[in-house]
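Reading through the structure tokens given below for one structure.
Only a single protein chain was left out; the remaining protein chains are all shown in position.
Each chain gets a letter, A, B, C and D, in the order it is written, and its residues are counted from 1.
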Amino acid sequence: MLTLVRKRSEKSGLPPGSVIHVGEKKVEKTGFTLIRYDAEKFSMEKIDSLEECLRLKGSEGVTWINVDGLHETDVIEKLGERFGIHLLIVEDILNTQQRSKADIFDDYIYVAIKMHSSVAETMEISVEQLSLVLGADFVLTFQEQPGDIFDALRKRIEGGKGKVRRMGADYLAYCLIDAVVDNYFKILESVGEEIEDIEEELLENPSPETVQHIHIIKREMILLRKSVWPLRDLIGLLNREETDLIKEGTEIYLRDVYDHTVQVIDTVETYRDMIAGMLDIYLSSVSYRMNEIMKVLTIFAAIFIPLTFIVGLYGMNFDPDSGPFNMPELRWRYGYPAVLAFMALIVVGMGFYFKRKKWF
Amino acid sequence: MLTLVRKRSEKSGLPPGSVIHVGEKKVEKTGFTLIRYDAEKFSMEKIDSLEECLRLKGSEGVTWINVDGLHETDVIEKLGERFGIHLLIVEDILNTQQRSKADIFDDYIYVAIKMHSSVAETMEISVEQLSLVLGADFVLTFQEQPGDIFDALRKRIEGGKGKVRRMGADYLAYCLIDAVVDNYFKILESVGEEIEDIEEELLENPSPETVQHIHIIKREMILLRKSVWPLRDLIGLLNREETDLIKEGTEIYLRDVYDHTVQVIDTVETYRDMIAGMLDIYLSSVSYRMNEIMKVLTIFAAIFIPLTFIVGLYGMNFDPDSGPFNMPELRWRYGYPAVLAFMALIVVGMGFYFKRKKWF
Amino acid sequence: MLTLVRKRSEKSGLPPGSVIHVGEKKVEKTGFTLIRYDAEKFSMEKIDSLEECLRLKGSEGVTWINVDGLHETDVIEKLGERFGIHLLIVEDILNTQQRSKADIFDDYIYVAIKMHSSVAETMEISVEQLSLVLGADFVLTFQEQPGDIFDALRKRIEGGKGKVRRMGADYLAYCLIDAVVDNYFKILESVGEEIEDIEEELLENPSPETVQHIHIIKREMILLRKSVWPLRDLIGLLNREETDLIKEGTEIYLRDVYDHTVQVIDTVETYRDMIAGMLDIYLSSVSYRMNEIMKVLTIFAAIFIPLTFIVGLYGMNFDPDSGPFNMPELRWRYGYPAVLAFMALIVVGMGFYFKRKKWF
Amino acid sequence: MLTLVRKRSEKSGLPPGSVIHVGEKKVEKTGFTLIRYDAEKFSMEKIDSLEECLRLKGSEGVTWINVDGLHETDVIEKLGERFGIHLLIVEDILNTQQRSKADIFDDYIYVAIKMHSSVAETMEISVEQLSLVLGADFVLTFQEQPGDIFDALRKRIEGGKGKVRRMGADYLAYCLIDAVVDNYFKILESVGEEIEDIEEELLENPSPETVQHIHIIKREMILLRKSVWPLRDLIGLLNREETDLIKEGTEIYLRDVYDHTVQVIDTVETYRDMIAGMLDIYLSSVSYRMNEIMKVLTIFAAIFIPLTFIVGLYGMNFDPDSGPFNMPELRWRYGYPAVLAFMALIVVGMGFYFKRKKWF
Partner (left out) sequence: MLTLVRKRSEKSGLPPGSVIHVGEKKVEKTGFTLIRYDAEKFSMEKIDSLEECLRLKGSEGVTWINVDGLHETDVIEKLGERFGIHLLIVEDILNTQQRSKADIFDDYIYVAIKMHSSVAETMEISVEQLSLVLGADFVLTFQEQPGDIFDALRKRIEGGKGKVRRMGADYLAYCLIDAVVDNYFKILESVGEEIEDIEEELLENPSPETVQHIHIIKREMILLRKSVWPLRDLIGLLNREETDLIKEGTEIYLRDVYDHTVQVIDTVETYRDMIAGMLDIYLSSVSYRMNEIMKVLTIFAAIFIPLTFIVGLYGMNFDPDSGPFNMPELRWRYGYPAVLAFMALIVVGMGFYFKRKKWF
């Protein structure tokens, strides 16, 4: 869970630019998916070796190479070399513990984004890093493991729906970022449902599990926040910065995804506010219940303790024969009924007292 | 309640500019209201079909078309096409989960605003999105359902009161925004009353319902805040931005509504501060009550437990005949009165002890 | 108390610039006080009708017209017309629920300020709005009710003390604002005394009343804050803005009152910090007391419950004649003293146990 | 303690520039200390009358006049007149309730700083105002009472150590400010020791006194903060502002003292964070103790209450002769041992139960 900085230390002491994979090894073998398209043509191949992949790469249209698995560092390094990517950037691609950021160079743009996986089913929080390199006519994406959120996009490209086939590599990059941001909405939706569930729990049957629940949601919000704020800055930078790699027609779409990011941040902050209030409600309800429990105890104690004293009193063994003052009541004709009546009086009196105190 | 991002996910994977309705379907049929006026003339018609509506639209004076219901996407799309609205904006109109914002184009301005409905009666929080398109001589408004807060404005136009008939479409747009902001004041007023009610409850009879009450108000404040802050930015933008669509005479009114928005924000923040304090008061009052309950219990226990011990003592069955030390008290002439007196002493002593401790 | 937005809603739906009084009606009849002075002359008249007032207004020196009572809207409107004040500003004057602000026009400046009345005696929080219009040679002030904080200023003008008689209308306006800010210091002083009182209460005898007390002070701070922050902006604006209405010699005084406002804000924030801590202390003291109460209860229970068990044990009616093991103790020669000794041992043991636990 | 705004109100209603002492009268008689020096010469005299002081003031080297006591307003006013200080500044010197600030004029600079006295011994918080006027060749300092933190500086000047004798009046002013800031470090040191003490208390024996302790430290931090933040701004202003009064060689020293002020602020904020956490620890430890107390009570009650019931059961006086089912146990041969065994069983059972619940 707390893999925020885990494994990062392995790099301590190494020279900068050391090509080392920082993060968990999540797949056995690095896999490549090569997609090439222009307005007319489309091809998609799953390839195992880098050489094959580079051989197949054409020189026309847009090329999108997706890499799954980052632990085979030499393969990534070779790929970087082939596309003229600076060694420091290759290092960044391999370090999955990074902050979301964009580095703009003359002939390519490097973007690192955090992808969160939905928490709805498993309550497990998993964060994966997506590295994206945008060149003039290619996009490289690097993921830690296969299985992603870009299937719909791939189908859209294949089917030629929307503008993607008519636009360049920058539009493809936008579509990828947009898919990640859209995925945040999905997560927020399931978080919203969780919050509703917790609210119901709080009303009906608050328990330590509810607190655990709140705690997990809270943490997810903390992590989301950590991912989304730099994302906004990153997209803002891509919008502002003057670069030939992003064409004018794509800018309006970047503004749109920027707006979406702001909305994600807004919702995250709103959820944080809501969650903050829920723990207070839990605590106040626990306090209130305690009061109720104590009232029950106190009512029982206050009614029966005096009665028990009285019956104890007449259980004493003072010898009535020893003197006229030694418990003569015991021999009165109506002694027993009188005591019972007296005790009934006490009960009624206590009842009134607690009634007036509004204890029940 | 938590429809902040609900349904948004249906759009995941679709190409940008996909004309899809995001939100609840709140009406059966899309309805149109066409209002045309200039300084002399005024007409208002409720129309069911878009074609009819577009046919009736004149070329003189100001035209205001209000659309109720957003689920018939093709109708909205056609309307957008007819007035030259960009597809991305049509998408925004249909997506009711948006953040309040203004997009300024050369020949029209798009404004999205959140309208909150009053919470006073039902305690239900409902947020509706109002989309507004301001052109040179027309205003289009899009609402999720019929029944709105513009009746007074319509009557004002019809009656020719105020400046609205003499001014252009930009003034009409201002009036619409002003009506939304005025409605916020109405909501804040009822919230203010709620807060007073809660304060009374807190003083007289704090209960978990009070906490629920506080919680609901708190959430309403969170949502209001989320709606109002971007609204301020939006109106600020309209003020600053240079556009021919907003005439000079209208600017002073926009500044006025900007001031009102700031006042709404101010009040929301003040209420938030007040509400934050109320939960503390609830908790401290629950704690104090607990102390009171415990005092009652402890006083009862501390007084009667020793007494019960004493009467139990003389209820023991040691045989006085077996030895001179076996409970000779039982046969003393004044044994019983002596014990009663001793117990009375204990009660008085305890009374003094707790008095000094200021327990009652 | 919560009249922050009260009555505001009456205006909903009215055209902008509608001259309507928003607020409580606090006086029966609108009254005027006309003061005219220059370095040599001074006159002050209390007048009932506006016409009389306008007739008397001379053309030389500085004219200060103070208006008490805002519900006779036509009178205020006429006055506004006479001095060339824009209808929107007249609307602002009548709306007493406004935020403090300054509007600078070519030939007059409009300033709205909140005046708080001291809370010391009645614990009642009352906020009044002062509207001030500064022209080239006149100052108009509008208050909700007679009786104000400007008596000292009037006497100063009459007596010719200070520079006020030698300076123009802008200096008079400064003096009025300064009087309002000085009044804030007075309120803060009494709040400071309240805080000291509460601190003593907290140390000696914390009770729910203390919490109420804290709550009231807290709310007063919230309201003060709401009034003072815009006041600072307002005075800052008057300082910065270039206008002929404020002469160079007056600017240094405006800077001085600006410094005072900053000091008021500083003190308000410091008080808020202090108050925030006090509730924590209350809660911790309530918790501690609870511990003390529970200790008393537990010590009593832990000592007497075992004893009561023992005496109960020897109160059992097992028949010693039925067998040699049936409570032979009851017939031992030293049975009773032995039991007494054993119980004394238990008491001593418990005493040591709780001593070691530092319970007393 | 809460003299933040005390006595300020006496000035209400007075014209601006009124020379009135705001603050406590702390000395009987105003005293003057005249120090004159240049690279070669040094003289220091304690003088009682202003005239004497002004007569002795030479025209060469640097003159430093220190004034102790501010209640003789006419003396201060005369001094101000003599050195050409504006009446508003004289007013500021006399008003000891001011915010730290610097006013830069053409021929002198006015600086007001708060000096805190160490809290270590008396736990009393005392804040004094130091006013400093820097001219071309003189420095005037005004304090509320004799006895200050500048003794070391005076000795340094007298002994000719450091650069102070070779530098001008601006360097002297720097040294004075530096001494005040150095004094803050001293206070922070003692606060740091206090915090350590409290931490130990919290671990070993938290009591309401600990909370009081925390509260006092917290308040001291609030006041320190209130003093130090404006001090930073003030020194920053002296650094930035272009004035001939501060020579180029002194600027590097001002930057140094600026760095120190930032460090003071840093430490104050760090302490605030630490203190905030300590109250939480107190509360959690009180809660935990409460749990422990309740466990003891519950264990006693749960074990002995059933036992007491059982012995009570066999203390009932049902007549075994009246029927075969009326407590035949009382006459069983092993009735008593059996009951004892049964009760032992209950104790063991309870023991296991609470053991499993980890209550002891």
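Convention: a contact is a pair of C-beta atoms (placed from the backbone, for glycine too) under 8 Å apart; a residue touches a chain by one contact, two chains touch by 3 or more.
In this text the structure is predicted, and so the values were computed from the model without any measurement.
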{"item": "Hidden partner chain, touching residue among D:28, D:106, D:244 or D:319", "value": "D:319"}
{"item": "Positions on subunit D contacted by the hidden chain, ascending", "value": "151-153, 155-156, 161-164, 175, 178-179, 182-183, 185-186, 188-189, 192-193, 195-196, 203, 252-253, 256, 259, 262-263, 266-267, 270-271, 273-274, 277, 280-281, 283-285, 287-288, 290-291, 294-295, 297-298, 301-302, 305-306, 308-309, 312-313, 315-319, 322-323, 325-327, 358-359"}
{"item": "Absent-chain interface as seen on subunit A, which is shown", "value": "1-6, 8-9, 11-18, 88, 97-99, 101, 205, 207-208, 211-212, 215, 218-219, 222-223, 226, 230, 279, 282-283, 286-287, 289-290, 293-294, 296-297, 300-301, 304-305, 307-308, 311-312, 314-317, 327, 329-337, 339"}
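Keep in mind that, in the parts below, only the chains that are shown with their structure count from here on.
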{"item": "Common touching chains of subunit C and subunit B", "value": "none"}
{"item": "For subunit A and subunit B, chains touching each", "value": "none"}
{"item": "Copies subunit D and subunit C - interface residue numbers shared by over half, same or different", "value": "different"}
{"item": "Cα superposition angle of subunit A on its copy subunit C, in degrees to the nearest 5", "value": "145"}
{"item": "Chain centre separation in whole Å, for subunit D relative to subunit A (CA means)", "value": "41"}
{"item": "Computed distance of Cα centres, subunit D from subunit C, in Å", "value": "26"}
{"item": "Residue list for subunit C, restricted to those that touch at least two other chains", "value": "283, 287, 290, 294, 297, 301, 305, 308, 312, 315-317, 327"}
{"item": "Category of the chain touch graph - line, ring, star, complete, other", "value": "line"}
{"item": "Chains that touch, pairwise", "value": "A-B, B-C, C-D"}
